[in-house]
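Before I ask anything, here is the structure I am working with.
The chains shown are only part of the set, and none of them has been moved.
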Amino acid sequence: MNENIKIRIMSLSLIVGFFVIWEVLCIMLGVSDLILPRPSEIAVTLWTRFPVLWPHILQTLYATLTGFSLGVIIGVSIGVLIGTSRVAYGVAYPLLVGFSSIPKVAVVPILVLWFGSGTTPAILTAMIICVFPIVVNISTGLATTEPDLEDVLKTLGASKREVLWNVGLPRTMPYFFASLKVAITLSFVGAVLSETVASNRGIGNVMMTASSNFQVSLVFAGLFILAIMGVALYAFFSFLEARVTGWATRGKDIAVT
Amino acid sequence: ATDIRFTLGWKTQGSDAPFLLALSNGYFAEEGLNVTIDQGEGSAATVTRIMGGAYDAGFGDINAIIQNAAQRPGEAPVMVYQLWNRPPFAIVTPKSAGIETPADFEGKTLGGAQGTPTTRLFPVFAEMNGIDISTISQESMAPNLQEPMLIRGDIDGAFVFTITSWFNLIANRQNPAEDFNWFQFEDYGMDLYSNGLMVSRGLIADKPEAVAGLVRAVNRATLEVATNQEAAMDAIMAFDNLVDRENERARLNFALTNLMNAPETDEIGMGDLVDERLARSIEIVAQGYDLERLPEASEIFDRSFLPPVEARSFIVEISD
Amino acid sequence: MASATHPQPVHPRPAIELHETSVVFGSGEKAVTALTPTTLRMDRGDFLALVGPSGCGKSTILRLVSNLIKPSSGQILLGGRDAAAKEMRIGMAFQNPTMLPWLTIEKNVMLPLKIVEPFKRSFQRDKKGAYRDRVHALLAQVGLKDFANHFPWQLSGGMLQRANLCRALIHDPDLLLLDEPFGALDQFTREELWQTLQELYLDRKPTVLLVTHDLREAGFLARRICVMSARPGRIISDKAVTMPQPRDIGVIYTPEFVEMTQGLRELIAQVRK
């Protein structure tokens, strides 16, 4: 426990240190605030513009989470399919890899042409962008499941679905959570990307408006908001992960008296 | 009411006031139109957005219509109300670069976004002004990098829109009037039209009365904006409270005085254009973009929805 | 076709039939013949102990019967039908106790009740109640009462093996496949569990196939003992254990018993050469 608190304090102070160094370097090197504003400037902008930013934050959060949830569902489904069927592996993987190598920024305008600008393309982009990492990790986790564990179920005459449900998926959880961390950050990127291209609302739109007016510190305020939201969601998944995959990261908890 | 999906040319700017005022003052509604306005990706992309079917109308560049009409006859949208009578296309150079006449461009490095008309039309500009283009190196970059790279001296000149670049330079703490030379294309033989209200061919075919209503509402708002910028700014802020009010008011004033207010408009009124000049522009654009087919002026502009010329007299009164 | 309309034969088919079954792992240079063509029959309710040197293919036979691997040649029938038909309720204790690491011991042992009919049917309804009691009772019987809610890595080797045995027994299997289920246990715990297993066997009469290295274990529990040769394995001796059941633990000190195990010992000693 005590150990834990010490580590937490250390981490926190190093993170604070990062921003202090940034601030100091900017001042010392005389970096123009048009290129890289100082954290203090960004904080001030964040604070004073917050009421205006708030609805945009909600909008981005909404688009991201909706897209992310859809992406997780789709990603897990495809991942399970790929991880369990060799034909699906052969078909879906190349298509998915090909599709993922395409910059989403090229896809957004197409989505806008189909669905108009606004929330729909943002949700779709957030969804599309986060599917691939989930698929890769789920399918890798399933493919590397120890046959011994599956054998336990197979001798009981379990169906493929039961084996998947009772062995494949639980065993894949560490992989899944790893991919969630990547996926949630990508979802933010996707939603914001779409908002920059085509939306009247959202942090992406704020940043685009700000950057086309050279309100650089507002642009960075937007980036900060994204970073904070990303970290918050990451913390949430970490918490979940600790609950769900505790078995995989067991420590040696020996009582010292 | 008829639903109209409308796209602006870019993120909310002061120069969008005619549409946003018409929206907030209910002029569209009075015409029986239910207009929803979205921000855009660029005044050329307005054309694609309309061609793609996601939008019925928008604020975009007539030269992009010309280009598309040449490649895909019968699909491109049609301009029904010309707003920017004069083109914002220009090359801006810092005085320190020592470029005073077009001939001075030789041996310099110029930069600009790939797609903008300024960049694309530069070869025509060069030819008309006797510049050897092979001696000039060109860098391509995103629009929001042009001014910073210009200031840093990475490039000697940038292919810009006056209305954008002028204010970007101010935002970058420069003095655009004192320290920079502006080569406006209209002063160098490239007398093009630029942005205006365009609608899809489908809308014209299916709901001509809606198009007429749209034009009436925009016309009414345009004339009001010309004399009452305070109301215009209220409409802008109501649409998007992120922008800087004073900044956008200056931008609107710039558009009113430098782009919309032209000698021509006194005769033909706001919204109309002169066919011979359009025909000339078509040739210039065709040259700049290597177009194989010259579209007719009638494919590009349709004046049949314009109110009578008396109802379109444009008098600018800038209030402080 | 025609036979489908005929009445079923009165004498049920043997529980397990291996017809010239062989298993070859891998191919080319690294190919390993785990089992040369082997024939083996077990009637329903029989208790067969399989002994033989390390690596001779005992586990392979169990894996064949439980349909985890397919034979390279030959045929396996369970109750007269293909092993894949899964008509028999199988309980298997693996040689290496493979508990699912994300489940507590209780949940691990409960697993068969979640998968196998008829327990599966009422699993959701009964979850908190009867099944749990059943699991706890069985765990208590093997001395793991306090460890129901521990995770597998918190148990010692012998404790895991006992949990493993529980998982094989919990769902009243028709066919019990036990792969050295007492190997990691001390003699006393072992003998206690022998008796537990014997009671259970005589009570429910499942078909039991037990792999063991302990000849006394084989003699005490089984009705038949098969001896396998060294790799590539085949069955070289198949003897009945005639002593009546239930047997008392004292039986292992009777001359008859000692003689039998000695005989087996010598047989195995010969085969090893």
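Order of writing sets the chain letters: A, B and C. Residues in each chain are counted from 1.
Criterion: a contact is a pair of C-beta atoms (placed from the backbone, for glycine too) under 8 Å apart; a residue touches a chain by one contact, two chains touch by 3 or more.
Just so it is clear, the structure is predicted and the values come from calculations on it, not from any experiment.
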Chain composition of the complete assembly in this structure file: A x2, B x1, C x2
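Keep in mind that, in the parts below, only the chains that are shown with their structure count from here on.
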Co-neighbours of chain C and chain A - touch as defined: none
Most centrally placed chain - per-chain CA mean versus overall CA mean: A
Centre-of-Cα separation between chain C and chain A, whole angstrom: 48
Approximate Å spacing (C-alpha centroids) for the pair chain A, chain B: 39
CA centroid of chain B to CA centroid of chain C, Å: 84
Residues of chain B whose C-beta touches two or more other chains: none
Junction residues of chain C, two or more chains touched: none
Chain C residues within the chain A interface of the complex: 63, 66-68, 86, 89-90, 92, 94, 96, 98, 100-103, 111-112, 114-116, 151, 153, 167, 171, 177
Complex contacts: residues of chain A adjacent to chain B: 34-35, 52, 56, 109, 112-118, 197-200, 205-206, 208-215
Partner chain A, residues of chain B touching it in the complex: 5, 7, 10-12, 37-39, 41, 45, 48-49, 52-55, 143-144, 147-148, 164, 167-168, 171-173, 240-244, 247
